[in-house]
Structures are given as C-alpha cells and as structure tokens.
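What follows is a structure written as structure tokens; I'll ask about it next.
Note that this complex is displayed minus one protein chain, with the remaining chains in position.
By written order: A and B. Residues from 1 in each chain.
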Amino acid sequence: MLTHQDNEMLTRTGTGTPMGELFRRFWQPVALSRELPENDGPPIRVQLLGEHLVAFRDTQGRVGLVEPKCPHRGADLFYGRNEECGLRCVFHGWKFDVTGKAVDLPIVPRDSAYHETISIRAYPTREFGEIIWAWLGPKDSVPEVPQLDFGTVSAPHRYVTKKLQECNWAQAIEGALDTSHFSFLHMPAPSVPSNENPDAPADERRLRWIREDPMPRFSILEHDVGFVVGGARRTDSELLYWRSAQFALPSHSTTPSTLPGENHFGYTFVPIDDENCWIYTYVWNPERPLSEEERAHLKGGHGVVAEVDENFRPLRNRSNEYMLNRVEQKTLSFTGVRGVAEQDALVQESMGRIADRTIEHLTTTDAAVVRFRRTMLKQAKDLAAGTEPSAPRHHEGFRLRSGSWMANEGVPFEDVMRERFGDPVGRVIAENETVTK
Amino acid sequence: MLTHQDNEMLTRTGTGTPMGELFRRFWQPVALSRELPENDGPPIRVQLLGEHLVAFRDTQGRVGLVEPKCPHRGADLFYGRNEECGLRCVFHGWKFDVTGKAVDLPIVPRDSAYHETISIRAYPTREFGEIIWAWLGPKDSVPEVPQLDFGTVSAPHRYVTKKLQECNWAQAIEGALDTSHFSFLHMPAPSVPSNENPDAPADERRLRWIREDPMPRFSILEHDVGFVVGGARRTDSELLYWRSAQFALPSHSTTPSTLPGENHFGYTFVPIDDENCWIYTYVWNPERPLSEEERAHLKGGHGVVAEVDENFRPLRNRSNEYMLNRVEQKTLSFTGVRGVAEQDALVQESMGRIADRTIEHLTTTDAAVVRFRRTMLKQAKDLAAGTEPSAPRHHEGFRLRSGSWMANEGVPFEDVMRERFGDPVGRVIAENETVTK
Partner (left out) sequence: MLTHQDNEMLTRTGTGTPMGELFRRFWQPVALSRELPENDGPPIRVQLLGEHLVAFRDTQGRVGLVEPKCPHRGADLFYGRNEECGLRCVFHGWKFDVTGKAVDLPIVPRDSAYHETISIRAYPTREFGEIIWAWLGPKDSVPEVPQLDFGTVSAPHRYVTKKLQECNWAQAIEGALDTSHFSFLHMPAPSVPSNENPDAPADERRLRWIREDPMPRFSILEHDVGFVVGGARRTDSELLYWRSAQFALPSHSTTPSTLPGENHFGYTFVPIDDENCWIYTYVWNPERPLSEEERAHLKGGHGVVAEVDENFRPLRNRSNEYMLNRVEQKTLSFTGVRGVAEQDALVQESMGRIADRTIEHLTTTDAAVVRFRRTMLKQAKDLAAGTEPSAPRHHEGFRLRSGSWMANEGVPFEDVMRERFGDPVGRVIAENETVTK
C-alpha cells in the first residue's frame, strides 16, 4: 500500500517527473533492431517515457532518434526522406543527421546564421542484444549499455521480441517480481491433474509443488544494480524447491523457473507513456544455440512470450477480453485464457491503466513487490535531492541470472544462489574478472 | 423549463448526488435473470448509477453483486473463478461470497487478522419478474421489491427484455410519460391513410383519433408511489378516447394504448451512468398466456420492444442514424425509421446525452413531464433534507395498470380509471386485500 503521492511518483515517467528523471539515468530500449532492418530504410515512430520521437537508420547503419517536428514549420519528420546520412523533411527539404544537426537547408539564404544554429533534439543510441537502446539523460556522462546476460551471448543463443501492454510499467514489472502468483494464475483448473497443465513451464512435480504450497517463504538479497528474490516451497522430500528472480534498475527482471541447462527468460519494461508499456522479452541459453524448433515455437507465442500481431500487440488482449473461454476456465486452466504471457497481461491490465496502490491489502508473499517500490522511490527521491544513482556505472553488474534449485532446509538463500550460479546474488563473472564481493 | 441547478439535480445519479441517493432508496434492476442462467456460471460486468460492479450466480443460485476490485492488489474479479459459493480472484486465489465476505485467502498466514476483516462491497439482490434487482441503499431497512404488475403474473403471461439507450435516464422516461407525441412521432406519413400505419399499436380508428386531435386534455392523479396521467381526445362520436399512463417512483412507467384484453406494456429506466440507461421493457397479459407467435414477434422487435443485438443494443441506433430512410419518411412513416422503440430512441437521444432543460418552451401537453420533474426534484430535495421517501414501503402500491378507454364528455378521469380498472388510479388490488382508499 502506498500513499497517493508515492503512487504518483512511482508511476509517472514523463519529462521532469522524479521517476522520469531516474529512468533517464539508464539506457532505454527504443525498438528491436529488426524494426530498422536496412540502412536508409523507412523511419519509424517511437514513443518513450511520454516523448514522441522518430527513429531511422542512416546510410552508415547508425540509428538516429530525434524529435519529430521540423524546426522550420513543424512538419512531421516521420514522413521525411531517409537519404545520404540524414532525414530530410518533405515540406521544404530541411535535412538533419543522427546527431540532430541541420546538414542541408536548401531554402535558407547562404549567409543565414540558421546553417550553424538550427538543430533538433537527438538522443545517442547503441545496439545491444538485437535491441536499439537510447540515452535520454545528461550527455556529459554517458555510461556503457547495461550488459544484460541475454545480450552477451551470440545471436544463435537467443530470441528477442516485445509485446505491448496496456497499463503502467510498474504494475507490469510487479507481476514479474511476485512469483507467488504462479500458484494460481498460471495453474491448471483445480479439477485438472498437475500432469495436464497446458501452459505452466514446469514438469509435473514442480507444478504440483507450486500448487500445493501457495505461500513460499521469500528471501531478498540486494546487489549493485537491484536485488534477487528467492521463494522456497515444500516438496515431496526433505528438500525445499527454490525459485529466484532478478530485479535490475530501473525495470529489468528475469524469471524463476530455469533449472540448469534450461532456457533463461527475462524482461525489460519500458514506459511508452504512463498508461502503456513495451515489454521487451528475451529467451537465451548460454550453453547451446536455440534450435530452429524452439525458435519457431517462440515466434508463435509460448510461455512468457505472447502471440503478437505485426505491431507487437498481443492477439489476446483487453479489447477481446483475452479470448477468455469460461468453459476452459472450468475444465482446463485457472483463467480460461491461453498463454502465460496473456494471463499476466490479463491481471495486470485488469487493475486499471494505473493501479491504485492506496487501497491494497498486501501480505507476506508480496515481499518483492514491497522491496521493488521502496527501491524505486528511494532512488527517485535521492536523485531529486541531487544524488545520482550508482547502478548505471555498474554496467557489468547487470549480467545476472536466476532460476530454480533444490536445497536442504536451513540453507541460506545466498548459499542456494552460490550453489546454483556460482555467485551469492546470481552475477555472471566474466572470465577475465575477479570476484570482488 | 428548469434552472441549470435543477437540471443537474434531476439527471445526475452518481454516488452522493441527491438524485443518486433517491434512486438508492428503491430496488434497481441489475440484469435480466437470463443473463446469469446457471449456478456457478460466468460472472458478468454490470454498471449501475455510475458504479462498476460484477454479478455472479453462486452454487446455490443466489446472485452476488460486488465491487470488481480484489482488495489484495486490485485485480478485476470479473475474470474470477465462480466456484463453490464464491468468486475467486485468479491472481492469488482470494475468494468472496455473495455477501462480500472473504471466505478463503490462501496466501495469507493463518494467524493474520485479514481472515476476519477482509471483505468487498456487496449489495443484496432479489429476483422478481425475471429481473435481478439490487438494493444499493442503507442496509438497516431493506423494503420488499416493488410488486410491479408484470412481475406478479406467472412466466407464461409475460415477456421481459431490455434495450440500451444512449442518453440520460430522465429524458428517456419523459418520452414515455408524454403521450401527446403519438400524434406525430409514431404516425404514418401524412400522405398515408390511417389504415396503413406500419408501426402504431392501434387499429385504424384509434390511429385516426390520435392523428386528428394532437392536443389531448390531460388529467393527473397522484397515488402512493407516483401518479397516473390520462389524456382525452375527440372521436367520431360524442365519446372521448382516453389514454392513461402510470409513473411510479423513481423510474417506472406503463403505456397508454391497452384496451381490455390486450397486452400491457411497461418500462423501468435504469441509469447506467449519467449519459446512458437501460430500458427494461416488459409485456404482460394478466388474462392469458402470451402465444408462441407473440413471443417470437417480440423477440424480433415489435412496438415498444426494440430489435436488439446480443448485447441488447438496438440494431437501429445513433451510430447508424437509426437506419433512417428519407424516402420512407416521405411515403410511409413520419420519421422514416422502423419501430416505435427506435423512433422514441431517435428523439430522446437527439436531445444530446443530457438534455438541456434550461432552453425549452413547454406547453399544455407537457403536463406529465412537468409533474414528473416536480415530483422527482421534491423527493430528492426532501431526502437531502432528511425526509425518507415513503413510496419504497408501499411495495404493493407498484401493482398498477394503464391503458385506453372510451367515456362520455364530463366524466372525471378517476371515474374513467374506475370503469376501466376498478380503481380510481389503476391499482390492482390483490384478492385477499381490501380497498383502503
């Protein structure tokens, strides 16, 4: 439960808001690299943190991310010609390069100061992990792009996509950090045996443990760029079944089901505006390339990867009630909605465009949600008070993994993580680095 | 004509408004019983007096009407599982019964006070006349459901449906109480003889009398729960042709055309919000069951029963200009729109979402409209000043009929009503009761 003021601070990311400023201290996904497939190809519209922008890939392959209004008369540069290292307005031919500088003003007299002074707002970009990232923060100190683990493996080892979600970013990531909801939302219908679950990414035993212990005991460990949360459930034996999930500032997470050798899954939640967000979703396997079969499977929507249309909008969405089937809800799955991704969207969007956190009744299983909010609000308030966040400088610290493990009762969470990942908080230590903590 | 303040008071029925409070002192239709056809079937969304709610029928057939937000994290209970006498949130399994009490909180520690304290807003419901009614008023004194005549006959004697109207409730019921508009809105085109009218529910003579005397003389008689209005028109003989219509608080009415033995028609107007209402529409015949042919006829839309889609929206509606045919307006009917219900919707919706009553020019035939407004405003102001309305306690007083009759000039309206219905204001007196007035 938050005060109205804190709920506003948590959820609003427009220019000048405290949370908007915090987001602007971190690189933000702008588009999938494949949305700008060719040099000098069509520009695309982008909306990010409430800002309307145009992205284009220039003759040299560089990605420009600029404000859409031509400074001459305000025509929209989205309709512009992407030609010879610049975007040219179709109205009177004013042309701008990826840095926003005017490089040709054909109707302006040769001696005009305009040739030196005219420019448009432009943000630095990078490509990493098949995603185009932008830096919307202060240009005097631009850090490295966060080295999220999926981006460090070679392309054959990963699959990257995105999906539209029609609600505020914060309630979306809260759904990812709250792993207790697996005991309900993603379960088969109560009448269905655990071995017939159509959706949950787990084998029969794991599924049964999740169903039968809906109140896992949570532990949280902080690290340089966020925290990892682990939940322990009872099993058939003496062992506990641990599931861990990462949170990295400001809006990255990883999922808890991965056992050794299995694929990893992660998300980055990017505010489009305060009522919609993109969920960049990635699947990777550090140990082997994804097979063609897996890849085909993921393209059609599978697990946390939604089945989307050509604009990355889920086919099962709020406008069609997620194609909820009430007969299937009785006989097949807890929700009657197909797809883990779609089930998540259903509950998160059902809270309203911006969830009202003043009327909640939280309980012990909401530990990660509470920690997430506290972390974000503290970071935003600190920044507003003049203290820059330190996480953006730890770009290697974003290389994190999470997943499942079995351990004896009494083993502390950091030891479970160490056993599973070789690090107490799930960091992947590059070979040429030494463990510093 | 009303002041702006009175127009606002008449039309606004949200929580805390004077008229909203008055409406909450009367049972309100929530849905047709057949919208919740089976125990443990799918919940439905309901909007009523501006409140968003969810209705469900539980394992024992009881109807729950509850607020849609789960108190845990705010997920929408509409997506919930309707199982074993309760509605269970799909996010973390919190479950509520028809009284709103939390009956299962699986993720809450056993010793938490939540198990005793958590509940959601829920309204008592009843079923009467194939309609689900809800009580949104003070729970310390819940009256009986109003015994509207259509609901007291057995099911084979009646047909019940509803239609969406895209305007404020008050201008909708004003259309029903103003019976002078029959001389125009529902008439054949002027060039069409009275015996070729495709729509008006009257034989040729009655139709002609209505056409030829557009300025009936109105009389109004008040009774315990509202008033009855009668309009007298000239005929071919010495006799006057009387047509009467009932108004019962806060928004019930009956139609004026019924001659002895013919079917009765009535409406209940229910604010969805201030710009839309449901018109529950019922047809009944106390003397004989409706035939299969009549029933089929009504299902396809007939007279005051609109032709609706599966969501009860009229097929001919504002979005398609009511399929107005200008050729038919010249050659067939006064409006060029098919259906009495649709013609009513056309004029009432054409006034705007909320009619502006500050710029009207009323005349003598608007007597019932004026009385309706005065009655409603007085009741709302009295309640705001602390005086509870008495009508809700007279549940038997809602058993009212109206219709047509022929009488000599000079016969007072109460005598016309007594001749036609055996009661001076059209009450139906149950056999085991005595006339008290």
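The definition used in the following text is that a residue touches a chain if its C-beta (ideal position, glycine included) is under 8 Å from a C-beta of that chain, and two chains touch if they have at least 3 such contacts.
In this text, all values refer to a predicted model and were calculated from it rather than measured experimentally.
Participant: I'm checking contacts with the chain that's been left out. Which of B:219, B:285, B:365 or B:404 qualifies?
Facilitator: Reading the full complex, the residue touching the unseen chain is B:365.
Participant: Any idea which of A:34, A:73, A:288 or A:326 touches the chain not displayed?
Facilitator: From the options A:34, A:73, A:288 or A:326, the contact with the absent chain belongs to A:73.
Participant: Quickly run down the residues of subunit A that touch the omitted chain.
Facilitator: Residues 41-42, 69, 71-76, 78-79, 81, 83, 89-93, 105-109, 112, 114, 118 of subunit A touch the chain absent from view.
Participant: What residue numbers in subunit B mark contact with the hidden partner chain?
Facilitator: The missing chain touches subunit B at positions 180-181, 183-185, 190, 214-215, 324, 326, 329, 334-335, 343, 346-347, 350-352, 355-357, 359-366.
Note that in this section only the chains that are shown with their structure count from here on.
Participant: Distance between subunit A and subunit B based on Cα centroids, please, to the nearest Å.
Facilitator: It comes to 50 Å between the two C-alpha centres.
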